[in-house]
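My questions all concern the structure below.
Every protein chain but one is kept in place in this view of the complex.
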């Protein structure tokens, strides 16, 4: 890549953290697809991962296989480390992100002690976002949970990096449903949420901002390695050196 | 500013959202000061605002004075709009951010419909972080709340943009206390938390990452205005145009 | 009161934590009123408090007047202490409870060190619930925040003590709006949300469960004072006495 306006060198991983074993039933995938298509249209290489297609071990280790658990996470981690952009998609259950999303964050966290060549946490230079769907309530709560975790382990969060869809309070159709309780969701066949301009706008903004920030960081070679490295932070002006005199 | 490594053109606003009317009692200020000193050492112009020094009106309007409330917020907003970096400091009460911090977010949100010349939300190009202190529990919960709000209205969140200090579960000294319940916090006079390397490290990383990201964005002229503008998002590939054919 | 089925001795306080200075604009009040009417129909004495009608001081003190702030909270606190049921109503802004609600919780918390005659925290024996409205997203997140705080300081939370209304993702009419953006919300004049059976059901369940639990506790004389009192908890079997032998 030569410039911050060229996205063709970027790679994005989209992880769908649905709790449905059968991925064809995931409504979250519908919105993930719209986001991914925007990126693909700009030349970004997109990889979709449906978490429940894999056996992911529980725990705060990097490879569960070493502990006797079947664990596909190391392969997933490899894909993420090769990507510039990570988008986590989750359904909302009882107002919070899914168990699968929680597990994905835990496994990402288990690698947060890894460093890049500059001595920064390994996720530095990557950008993170999220896509949330439910039929009822909780986009922002899930998003704050996911985006916080990502920035905490080293991802940069561009503006408006979250998007989602929910319907009016109460049970109802999910994103992309054409029928609900035996009735068509809309007379002309528009699936639930597909005509929601707010969701489309946020999804668009999120996708573009993730690309912009990823390209900016790639052109710059990541976050400059000063004041934020494992061994180096005490060599620059820091919170310890700036302690007031109190003795 | 000529390069991304020169921070001397940057301005940072630190808002302390303590609920103590008398600011000399704020423990959060102690940690805010350490963060601010790091920035000042690199030439960043720092402005401290103690929210309760001002009369801030409740409500989702831009200027409460027009509704008959005394309201100093418009002046504060002006300072924030001139800054590249915004750091919100809050104490923790019952595990959550303070009422004052909530009010500050509400008032920032009231301006989220403003646009820059490129048609992006007005906060685009700015970076946001937070500083949290309490004696007990809740740094991450407060941070996820604050950082989410900032990114949602247009701020960029660099990696590890939050820092804080709490003590062990239960009542105890607050950050910077030399005495608690009539006894010295430590034999050698070190104030509570001042010898916490984790807090110092996170505070350092946050301060430097905020500067790095602010400089990066300033050099680049902000976030490129494509796919994220009021009127323009429908002119590029977007979530609406990428709707699957369903009719 | 003689039985747990007679609610005529109960008193309920409803606090509306809208951030609108002019209470006639509060949509949350619409749903609070529906909840309150259910209680009133059963003989419960209901008192409505619109928080912004009062000057409430910031801080963790019991009476701001003693610190030179104008503070009406002590009067509000008196009303709450005379009530059996406390319902907090809040609008949603950026996915979280309002600044006013946060302040109300802080002031309630400032009294959490008060004790009843049995040595229990003063709020023991009271029950708490909440009512949430917004046009977009966040009922559950606000409810978990409010209900947690209430139970933490001594309130009992009956089943399904929260209720609320939001519309589909994105800007839209608020609860009770007849018009939005110059158009009628529904052809027959039904205000936004008034025909939402889910909201009505939850509001009904919450109101009745609050009454049931308040009556149960009143008939029983509150929560038995064993294992949960200031001085007595070490006199019964407790977590300290049940420490495993480890030395």
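Chains: A, B and C, in written order; residue numbering restarts at 1 for each.
Convention: contacts are C-beta pairs under 8 Å (C-beta built on N, C-alpha and C of every residue); 3 or more make two chains touch, one makes a residue touch a chain.
All figures in this text were calculated on a predicted structure; none of them were measured in a lab.
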| item | value |
| --- | --- |
| Chains on display which the left-out chain touches in the complete complex | A, B, C |
| Touching residue (missing chain; options B:14, B:165, B:205 or B:233) | B:165 |
| Residue of C:14, C:73, C:111 or C:124 in touch with the missing chain, whole complex considered | C:124 |
| Absent-chain interface as seen on chain B, which is shown | 94-96, 137-141, 144, 164-171, 193, 196-199 |
| Interface with the unshown chain - residue positions in chain A | 19-22, 52, 57-60, 64, 67-69, 93-100, 102-103, 105-106, 109, 145, 148-149, 152-153 |
| Chain C residues touching the omitted chain (full complex) | 4-5, 30, 33-35, 37-38, 41-42, 121, 123-124, 140, 143-145, 147-148, 151-163, 178, 188-191, 194, 197, 199-201, 203-205, 207-209, 211-213, 216-217, 220, 223-224, 226-228, 233, 236-240, 242-244, 246-247 |
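Methods note: only the chains that are shown with their structure count from here on.
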| item | value |
| --- | --- |
| Between chain B and chain A, distance of the C-alpha-averaged centres to the nearest whole Å | 22 |
| Averaged-CA centre spacing for the pair chain C and chain B, given as whole angstrom | 30 |
| Where chain B touches two or more other chains at once, by residue number | 145, 148, 152-153 |
